[in-house]
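One protein chain omitted, others in place.
Up next, chain A:
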């Protein structure tokens, strides 16, 4: 039944963060801005709780807790990358709330980030939210502007493969 609904409406993904959604091209890092790792949006967060954008499985949390990879139950690979060059902070300001391999529900908190700390350490907090297997999907909608974590639908997609 879900497969049928997905075909009809497309797959909906909520924002993983509360804040302002902007175009990926506004991210000050060419790897994201030029969509080398995939297509999506970026969020300028106003709150540091990172939640699951949909149901799925946490397949990867980088040891420094600044990025998380989720495989969705609909067959998408998602990457939520908090801030830019934040790998250099070696975990300072980041805390994981779940472990790799667990299944998560839409809206479930995954990471807790001290946004103020990250800015104090001189890093941008703008956070790319990417579909890394973007070649397998068609993007139907991108939502920009004010978004609520786990509530506002920011991407609507259709799977090609």
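Keep this in mind: contacts are C-beta pairs under 8 Å (C-beta built on N, C-alpha and C of every residue); 3 or more make two chains touch, one makes a residue touch a chain; residues count from 1.
What we mean here is this: contacts and distances are computed from a predicted model.
According to its UniProt record, the chain left out of view corresponds to "HPr family phosphocarrier protein" among "Heme exporter protein C", "Phospholipase_D-nuclease N-terminal", "Putative ABC transport system permease protein" or "HPr family phosphocarrier protein". Touching the missing chain, out of A:67, A:125 or A:147, is residue A:67.
The missing chain, though absent from the display, is touched by one residue of A:22, A:87 or A:153; that residue is A:87. In the complete assembly, the contact with the undisplayed chain comes from A:38, out of A:19, A:38 or A:93.
Not every partner is drawn; the one left out touches chain A at residues 29, 31, 36-38, 59-60, 62-64, 67, 69, 71, 77-79, 81, 87-88, 132-133.
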